[in-house]
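Excluded from the complex is one protein chain; the other protein chains are retained at their positions.
Right after this comes subunit A.
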Amino acid sequence: MKYLEEFSDPVLAGKLVEQIHATVTKPWAMMEVCGGQTHTIVRHGIDQLLPDGVEMIHGPGCPVCVTPLEIIDKALEIAAQPGVIFCSFGDMLRVPGSGRDLFRIKSEGGDVRVVYSPLDALRVAQQNPDKEVVFFGIGFETTAPPNAMTVYQAKKLGIPNFSLLVSHVRVPPAIEAIMQSPSCRVQGFLAAGHVCSVMGTSEYPELAEKYGVPIVVTGFEPLDILAGILRTVSQLEKGEHVVENAYRRAVQDEGNPAAKAMLADVFETTDRSWRGIGMIPQSGWRLSERYREYDAEYRFQVRDIVTEESTVCRSGEVLQGLIKPHECSAFGTLCTPRNPLGATMVSSEGACAAYYLYRRLEQPAEVVTTGG
């Protein structure tokens, strides 16, 4: 496919790796924000190719991982109700709530369906006018516009039996929260390219200036990642901290105006809890007043469900880059992809699952044997 294998070329990758080695004179720690970037880094072993001391900290950008337990419990409550068709992206089905997951709800007779687009869920609603159809709208600025479009369409077409369970989150407040943490070690960011393809780059210069960190908008293929790393370490070595766009083929500075207009119409910012991290002010979106009748939390009266997170799981520290996944005592023993304590072990984009799948060779022998 054009733009796939071209950006995985081992020879070009080798040249970028050489340039990174030639540029770096001291240790640096940078964070890739997006879970898709983490997946590429670990799947291709890109961090194994970097100079000693150059560290990739895996950021909080996996939408499955940061979705709070509370919203999962609300989803489970709604999906278990008779007369409900609950639609979701595939990997949310495995995320454990307090006592169950969506697979369990399905096995107990709940109508839980995997869809590939929220518009598919809207079609299900049209085809089943006697059922309540709910779509689980989670994710960052990337998945928010199609969800906004779906609610907009539901209202425009007058489809009363559709609603959205919303837990959208935004990247810039998360970067701010990470930089404000007293134990923060991050010196530069690979910003999430697809988020910027929607929102543009205008939210980042202020952050780069305020915290003195380079922010490089980066894509998702191996060469994209290496180019992002090269630009970040080049800035760090020169003592610079500006916003650069290393993903011009997808990201324009102004973003996608149509998507931004749709977001502004359908959503409003709100405080949002992040799994493992906690409340980050103004870090989320919810449906605006005009669309509240499509908000599943109101329609199904689940707003009073309150859930505490596990105390054993250190996914919050992983998400903030304070520890590596295998430095958690539960990693690979109490907590595995089959039996995850935290959401970072659930999604294949989650830092813990990525480590578990691809890095067990580096782990102590007793961890290796848990693969069973």
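As a convention for this text, a contact is a pair of C-beta atoms (placed from the backbone, for glycine too) under 8 Å apart; a residue touches a chain by one contact, two chains touch by 3 or more; residues count from 1.
Methods note: contacts and distances are computed from a predicted model.
The UniProt record for the undisplayed chain lists the protein name "Hydrogenase expression/formation protein HypE", from the options "RNA polymerase sigma-70 factor, ECF subfamily", "Putative flavoprotein involved in K+ transport", "Hydrogenase expression/formation protein HypE" or "ABC transporter ATP-binding protein". Among A:Glu55, A:Asp91, A:Glu268 or A:Glu317, the one in contact with the hidden chain is A:Asp91. When the missing chain is restored to the complex, the residue among A:Ala29, A:Met179, A:Ile305 or A:Leu357 that touches it is A:Leu357.
Check A:Gly45, A:Pro129 or A:Pro160 against the missing chain and you find that the one touching it is A:Gly45.
Per the touch definition above, the residue from A:Gly200, A:Pro222 or A:Gly284 contacting the chain not shown is A:Pro222. In the full complex, subunit A touches the hidden chain at residues 1, 4-5, 8, 10, 13-14, 17, 36, 42-46, 48-49, 63-64, 89-94, 96, 99-101, 103-104, 106-108, 114, 116, 138-140, 142-143, 194, 222, 337-340, 346-349, 356-361, 368, 371-372.
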